[in-house]
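Left out: one protein chain. Kept in place: all the others.
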Amino acid sequence: MTTTLFIQSLLAGLTNGFVYGLIGLGISVIFRGTRVVNAMQGDFALVAGIAACLALDWLGLPIAVGFLGGIIAGALVGWAVELLLIRPTQARGGSEDSLLLVTLGGAFAVSAAALLYFGRDSRSMPGFGGNRSLDVFDAAIRVHAVWLIAIAIVVVVALRLFYQRTPLGQSILAASIDPEGAATIGINVPRMRTLTFMLGGAVGGVAGVLVSPLITIHYEMGLLLTLKGFTAAIVGGLGNPFGAIMGGLLLGLVEAMAIVFVSSGYKDVIAMSLLILIMIAMPNGLLGRRGRVGG
Amino acid sequence: MSVEPIRAPAAALLTHRHLRRLVGATLALAGIAIWAALPQVLSRGTVDLLVFTALYAIAGLGVAFLLGQCGIVSLAQSVFYGIGAYATAYCCTTWGWPWYAALVIGMVISGATALVIGWPVLRLSGYFLALATLALATIGHVLFLEWDWLTGGTLGVGGIPQISLFGLVLNTPQKFYYFIWPLAALIYWLLYNLLHSRSGYAMRAMRDAPAAALVLGIDVHKLKVRIFVLSALLGSLAGSLFANYVSFVSVDSFGVDRAVSFLLLAVVGGAQSVIGPLFGAAFVTLVPNLLSRVGDVHPLLFAGVLVVAVIFLPQGMGGLVTTLWRRLWPPAPPAPGSGT
């Protein structure tokens, strides 16, 4: 095995890990604030990617503005999902499974709508730094991928500070941990839940606009991203923003190493088996009990 | 439905119980009559959909049982459905085995797999367990693809012989309908009895009060593994019959999306009631078919219908039916000394 190959696989694992982590981050944000496992997190990313793509293609906006548009679109979809799907389900006493299933229905809807209105094409989208790559010992990493990693780290740290330092973040946590108690001290619990979904949608939007230039936009991508993100979030611990990124990195790197050292055909078998083993060996998640239970 | 007021309370109870049974029996008879008449009235294409409804109802019952009785979200049913289908496909085409032998082999392999995997995995709970079953579905799908000497990979296996019963080949949806539905009814009846047996109460104790169940000396883990194996057996059975019925199998039928549709069926149908998955199976088979006549927008419409169904029927369709039934004919308190 050459050094180039090893480094290339590390870079690929790292990039994919942050991609999975960003999706997982959105899942963990929403879980943290509402105790809902959102099966349409990848579709938030899809919507954001499409919005950004249209903004860049049709309106000819600069990349950063187009990306911002995508993130706003993600937040709006998050808001709509909370209003149209989550709230009515909970009002009628839907169980956890019902909540999972309405978001799954939402995911089907987004994917079907994307095929219907956006088309069956895969679309490539320009990223930061165009298509330029950096050379690392003859291995290549897209400049955009470096941006993705940097922004992901910024987002995680910002989320951490948001929950720990700001009154709003604290209110969101309080509303989630003890809704009745929070209500008695004057926290508007429903609004906190809406905000949580908007925040989750925005994080999904960040993921969408950052991921799309790397993997192209396609109507089927939402659920695939969700599955990877779900894995990342659960392995890392649902309650901790860092957890999702850690879980994502673990998954990305295991996949890359499985390809290099074992066989690309069995990549998913290896990654998934390892995942099951980790869960059995560490029943509290990678970041320990507090990490998993969260809040 | 005016029941005349009767003075003696014991007589009232008796009358009520009898009336309830009478209506139940009448409904059941009418149902059977309608069931038997359907293939004669409906077109072949529609009967075909009803056959698929029964197949999915059997496999989905396993998922619903896990969900409703143990609170386990299983996304692994596609694996057992696939094992059953491939066992039938391989044994019947390569070795020329009769369908029932292949079916039994499939169930043995599925049951053993479920036991070996379930034992460690069912120590997990909550989202970990859901993710573990999702991981199993992924692994299963990859292996079905990779072991193409067995499964035919993407090409699939064709020419699987149809079921022959006492010289009668079940080669039309109508004939298969009269075979699969009594089988499905038998399975539902067995599971209904299981639910109202000792084990059934143990399961409910485990679901609703795990701590109490432990105190009562119920081996929760063992019970979970048993139900997981049972669920796998149902999936495998449905898969084998599916292979015989369609006489072609391919890996496209055993992906994660299939597992998701089994789970969807269980939730939409209502996992708490035994009859629920039946409605769920009808939902996932018939609704997309009806909607697809509208045009390319149909998957979007299906998603919409699905969301509306989940929101408005939190207990599932089975829950709705049970509620209606109870409201029309509230169960009387057990008669003294009847000793159930």
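We call the chains A and B, going by the order they appear; numbering starts again at 1 in every chain.
One rule holds for everything that comes next: a contact is a pair of C-beta atoms (placed from the backbone, for glycine too) under 8 Å apart; a residue touches a chain by one contact, two chains touch by 3 or more.
The working rule: contacts and distances are computed from a predicted model.
Remark: of the listed names "Branched-chain amino acid ABC transporter substrate-binding protein", "Transketolase", "Ubiquinone biosynthesis protein UbiU" or "Fumarate reductase subunit C", the one matching the undisplayed chain in UniProt is "Branched-chain amino acid ABC transporter substrate-binding protein".
Set against the missing chain, the residues B:152, B:235, B:280 or B:318 yield one that touches it, B:152. The omitted chain makes contact with just one of the residues A:166, A:188 or A:264: A:264.
Take chain B: the residues that touch the chain left off the picture are 42-46, 48-49, 52, 93, 142, 145-146, 148, 152-159, 171, 173, 242, 246-248, 250-253, 288-290, 292-296, 298-299. Contacts to the hidden chain, counted on chain A, fall at residues 1-2, 4-5, 8-9, 11-13, 15-16, 19, 112, 115, 120-124, 131, 133, 138-140, 142, 211, 214-216, 218-221, 224-225, 255-256, 259-260, 263-265, 267-268.
Here is the rule we go by: only the chains that are shown with their structure count from here on.
If you average the CA atoms of chain A and of chain B, the two centres end up 33 Å from each other. By the touch criterion given at the top, residues 37, 85, 88-89, 92-95, 97-98, 100-102, 104-106, 108-109, 111-113, 115-116, 227, 230-231, 234-235, 238, 265-266, 268-269, 272-273, 275-276, 279-280, 283 of chain A touch chain B in their complex.
Those residues of chain B lying in contact with chain A across their complex are 67, 73, 120-121, 123-124, 127-128, 131-132, 134-136, 138-139, 142-143, 146, 256, 260, 263-264, 267-268, 271, 296-297, 299-300, 302-304, 306-307, 310-312, 314.
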